[in-house]
Each structure stands twice: as structure tokens, then as C-alpha cells.
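Quick one: the structure is below, questions incoming.
Of the protein chains in this complex, one is absent; all others appear in place.
In order of appearance the chains are A, B and C, and numbering begins at 1 in each one.
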Amino acid sequence: MAELAYKSALIVGAGQGLSGSVAKLFVGHGLKVTLAARSVDDLAPLVEEIGCDAFACDASDAAQVAKLFADLDGAGAAPDVVVYNPSYRTRGPLVDLDPVEVQRTLTVSAFGGFLVAQQAVRRMLPKRHGAVLFTGASASVKGYPLSAPFAMGKFALRGFAQSIARELAPQGIHVAHFVIDGGIRSARRAEPADKPDSLLDPDAIALSYLHVLQQPRSAWTWEIELRPWVEKF
Amino acid sequence: MAELAYKSALIVGAGQGLSGSVAKLFVGHGLKVTLAARSVDDLAPLVEEIGCDAFACDASDAAQVAKLFADLDGAGAAPDVVVYNPSYRTRGPLVDLDPVEVQRTLTVSAFGGFLVAQQAVRRMLPKRHGAVLFTGASASVKGYPLSAPFAMGKFALRGFAQSIARELAPQGIHVAHFVIDGGIRSARRAEPADKPDSLLDPDAIALSYLHVLQQPRSAWTWEIELRPWVEKF
Amino acid sequence: MAELAYKSALIVGAGQGLSGSVAKLFVGHGLKVTLAARSVDDLAPLVEEIGCDAFACDASDAAQVAKLFADLDGAGAAPDVVVYNPSYRTRGPLVDLDPVEVQRTLTVSAFGGFLVAQQAVRRMLPKRHGAVLFTGASASVKGYPLSAPFAMGKFALRGFAQSIARELAPQGIHVAHFVIDGGIRSARRAEPADKPDSLLDPDAIALSYLHVLQQPRSAWTWEIELRPWVEKF
Partner (left out) sequence: MAELAYKSALIVGAGQGLSGSVAKLFVGHGLKVTLAARSVDDLAPLVEEIGCDAFACDASDAAQVAKLFADLDGAGAAPDVVVYNPSYRTRGPLVDLDPVEVQRTLTVSAFGGFLVAQQAVRRMLPKRHGAVLFTGASASVKGYPLSAPFAMGKFALRGFAQSIARELAPQGIHVAHFVIDGGIRSARRAEPADKPDSLLDPDAIALSYLHVLQQPRSAWTWEIELRPWVEKF
């Protein structure tokens, strides 16, 4: 196994189920990992398990994101890998949606991705080295009925990621977008016994996040979709 | 020419170059037209030319959008066609973008589309009749480098439109998204003499907006792209 | 109604249900129409109704396609509009498909489109004027299970159409591809009484074919999809 070209990963939205698997796999491949989430309390088990730092940060707040990166600078831990996981959604018929919740869906799912990427890339550009990974969903590429806000937020994140992939790749920064096309297995969500592997195993997803970091720059992927073998698409 | 099934159109973002052409063509086909824009002063020439009402409304402000539709209700002019044109953009390298401007790009380009569509559809649903048309751009389907905020906003609007198209079509409401893939000819922007028709003529664009309103419900389009014959794509 | 910029249309695959509606609408807008199909017998009612010429031609055979266009040249009827409708399909599980039928699906659905377009464009290019319209299907953009050959053929036709749209638009030739995303109403296929307009009315489809011919060159569409209001997509 070739050593990774990266040293230090920041995982934002680390309360999401996927984050633990990614964090552990990255640590296992020699990356220092730092976590950030709105509530650090939720991260306690993971922090203990892998022995990493955790920061409280609302990724949709510009000042908090700026402070997070300043703190990492201070700790000499500016990441050369950033994973952006946060998402939020409200759903229902268009006519019943609460504008405040719609705005929040857009802010958490997309605007926060901009805030985090901007701070991260400011540190990566001088070294012409780094990777920024965004977690998308089925809604990133298909606008489902009764879920307009999430489509708005996830399409927005994808458009943003595609734009900065084009801008930053020639500067040595690998931007990738993952379309997670199915439900993710978790403590709260198990698959039926007669439908094995019908939910995405977060450990399985993490393998593809790692793979993207292992890609030599002559063959970079900007988007990869993942779904269970039995998922309709 | 078959008569249109619609009676009354509201054009939001009516200060945009495209809006005058759409308004005039709609009026010519028997639609009553109402305009809305942040500044009604800009609309004066058009209002005078076609003799329509105009309302001041910042489409990214929920209260103003609600008031606009309440006013239209009061005037007995609830529209069965709505065109959403507003867009705003900031651009530049990711690291130089102003978060306030990025937020505004997202709000005007996408969130306002939600606000307007929600109010409009509340009036259309009981009649199971109406049309909502969204103006997109090249950036709706391709994230260009150095233009991440606009990609975010326009992808978001497209995801939103696609979601509500799926939700509302079976309820008799036609939602369509137009990908305007090129520059639009205007008083401020003329094409080179040796490149005739290399910018989109707003009158030509308007023909396709009208066509979508003419489509019988057995053959509806949800997305149509338009570009000059010489445009690279 | 502005007069069309075109004079003479050739409809290939004229035995398809869509063709009659397109032919009649085109004639009604002043176009001379010529039909071509493998069997002219099938065309007799249409020929009688609109009083046009009909030619026997297997569009997947290079020699027959060349002869068709030579005959049209001889009759002074080289078309400036060509509509390519033929399609053929075999379906079933991959392991049960007959290679001969798969080959035929590819040949009729895609290769024939090349043969016809090539002959047509040879006549259009010197005048830098013409339009070539291709009829696609849901399978043009989504590969459905148990229907691999049709996906192969229709994706192929779309790729071909997109390539020549890019090549020929700047030379004044408008190439467009129609994604017919649903079943088409016909003598043999009626919709359930409780699901009105759940099949595409061929007359409704024809309106969009006509619209594309009416587009000024500053705002051309290369692809348009059409589906019934109640169709899932």
C-alpha cells in the first residue's frame, strides 16, 4: 500500500454517521484526523476511540468557520484534507414548507460548504497541495418530489464543488463530490434481515473516500456515486 | 393560433433584459401581464409601452413576496403564470469571495425562486391549473471555474424546479426551467458586426417561453436549453 | 404567425405514429412534405390525406438511402428539413438476447440516422441552411433494465446527434434531438378513461417539432424532452 500524499484531515459535520468510518480509515492510513461538529458532545465516543481533537463549529456561520481554521493554524494542524459532511433538510409539499427551514437547508447543505472550502483552500493554495471532499446524496443529481429544499441544497453543493474542482485541480488541489445514492446503515437504521447490504455500510463508503486520496494526479476523479447493489436507480 | 389556456402572468425580476420581450409577447397572445422588480422605476418604460401594473418587490424577502401576492389577490389578479427571472452573481477565485455576496447570490438566484413559487402555487393548486417558469443559465448545468457562487445559485434553482416539476405536474401545474446558454443581446451589449446572432435575442427566447405555455398537457417539457447557433457547448 | 424559413421536409420512418401528425402540421405551415418508409403501403392513407410523395427506403441500408436522396434530387425536392423517426428494439434479459436482433436494433435506431443525416447534410451545407430532427425516447438518456439493446441504440443516436449539432450549428444547420419520455397514443394504444392525457398525443408532440423549426438562430435548442403531465420521471 503506497503511503498517502496527505498528512492531516479535518472532518466537518463529524456527527454524521459516515464520519466515524472515514475518520477511522484515515487514521489507519496514517492521517492525523481532527473533527468538527456543532456539538462536540456527540463526538466524545469517536474522539476517545481514535484519540483525536474535536472542535465545536457551526459550519454555516462564517465567523465560527474562520475561528476553527485559525485555531487549527494555532495548533499547527492546518489540514491538507477536508471532508464536508453537514446536511440538513426539511421536506413536504411546496405549499407547506417553512421558509426559515428552507433557508436553513440551503445554508447548512451548501453555503457552509463554501465557507469551509474557502478557509481550507486558502491554506492549501500556497503549497499547491490538498484535497476537499464533499458528501452528496441522491438529491444532488435528481430533484425528488416533496423534497424541494434538499434538492436545492444538494444541487447547490454539487454546482459549487464542480466549479471549484475546475478552478483548483490545475493548482494541485483535488476536489471530489460523492453521490451517496441510498440510505446509510447506522445504529438507528438497520436493514431488513432478508435484504442484506441494502443500506450503505459507512465503512464501505469510506473506502471510496480513501481511494480518491490515493489517486495519482494524472487520473483524478471529481465525482463518484455509490449505492447498494439492490438500490433502484 | 390556439388560444392560450392561461389568463394572467406575473413576471418577477422584470428589470432583467429578457422580461420586456416575454411581457410583450405574452400580452400579444392575450395574457394580462403584471411586473414585479426591486425597483419599479426601472420598469417605467415597459409599463408605459404595454400598459400593465408594476409592483416593487425584493423577491428574496419572504414578507415582500407574501405582500406582493396578497396585493395581487386584492386586485383580483392572482396569476396563473409566473416567470422567475432574478439572478445575482459575484465571481472570482474561491479564496477572494466575500461570504456576504455569496450568500446574496444564493438567496436571489434560488431562495427567491422558492418564495415566489410557493406563493404562486398556493393560488394555483385549488384550480389544478398554472405554470411556473424559471430562467436558468449555462451555470445551471455546468460549474464554471472562478464562478462558484453562481454555479451554487443556479444549480440550486434547477434542483428546486426539477423537484417541484415532479411534485406538481400530476396536479396540473406545469413547471419548466430554461437554460439560457449564452449572452443575451441588450441595449448595453451588442454583438460584433461580423458575428450576427451570436448573442441571444430576447425576443427569440420569449418564443420558447410562449411555446411551453402552448404545450398540451400530454406533452410537457420540463427543461429546454437555448443558445446562439455559433455558441460553443 | 411568422412564415417558416424552410420549404421542404422529408420524414423518414414515416410509418411511425408520430409521423402523420408531424407531416400534417408541417403541411399546414406551408412545408412541402415527402415521406419515406420501408413499406410505402403503410403510408397510403397519409399520402392520400395530405397529397404528398412517398418513397420506399430501408433507412439502415446505405445504398437505399443514397438512392432516396438521388431520387429527391431528380425530382427537385432535396429537403431542407429531415426528421428521423425509425427505431427498432428487441428486449429481454441480457443472456437471452439474439445478437442478430441486437445488431438490428443498433442499425435501425442509430446507424440509419447517420446514413440519412449524411445525405441530407451534403445538400444543406452548400446553402448553409437546413434542419435535422431526431426522435429519441426515454431510453436515450436512461438505460432501463431488460432493455439493453434499445439503450444502446438510442444512446448512440443521441451521441451522434449531439456531435453533429456541435459541428453543424455554426454552419447554419439546426440539429435537434427530441426525448419522447412516455408512450404515444395511437390507434392501437389508448389511455385509460380515468387517466386522461397519460399518453403523448402525437399532435402535441408535433407542435414542439414545429417550434424548433420556428426558432431564430440566436436561440436554438438542441434537445427537448416531452412527457405526459402524469408521467413519472
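Here, a contact is a pair of C-beta atoms (placed from the backbone, for glycine too) under 8 Å apart; a residue touches a chain by one contact, two chains touch by 3 or more.
Note that the structure is a prediction, hence the values are computed from the model and not measured.
Partner chains of the missing chain, restricted to those shown and counted over the full complex, are A, C.
Which of C:P86, C:G153 or C:G182 touches the hidden chain is settled by the complete complex: it is C:G153.
Contact with the undisplayed chain is limited, among C:A36, C:A78, C:V102 or C:L200, to C:V102. By the touch criterion stated above, the residues of chain A touching the omitted chain are 1, 166, 169-170, 172, 174, 185, 197-201, 203-205, 207-208, 211, 214-233. The chain not shown here touches chain C at positions 62, 93-95, 97, 99, 102-103, 106, 110-111, 114-115, 117-118, 121-122, 125, 139, 142-149, 151-168.
Methods note: only the chains that are shown with their structure count from here on.
Contacts with chain B and chain C are shared by no chain at all.
Think of the whole protein's Cα atoms as having one middle point; the chain whose own Cα middle lies nearest to it is B. Centroids built from CA atoms put chain B at 32 Å from chain A. Centroid to centroid, with C-alpha atoms defining each point, chain A and chain C lie 44 Å apart.
In chain A, no residue reaches two or more other chains under the touch definition.
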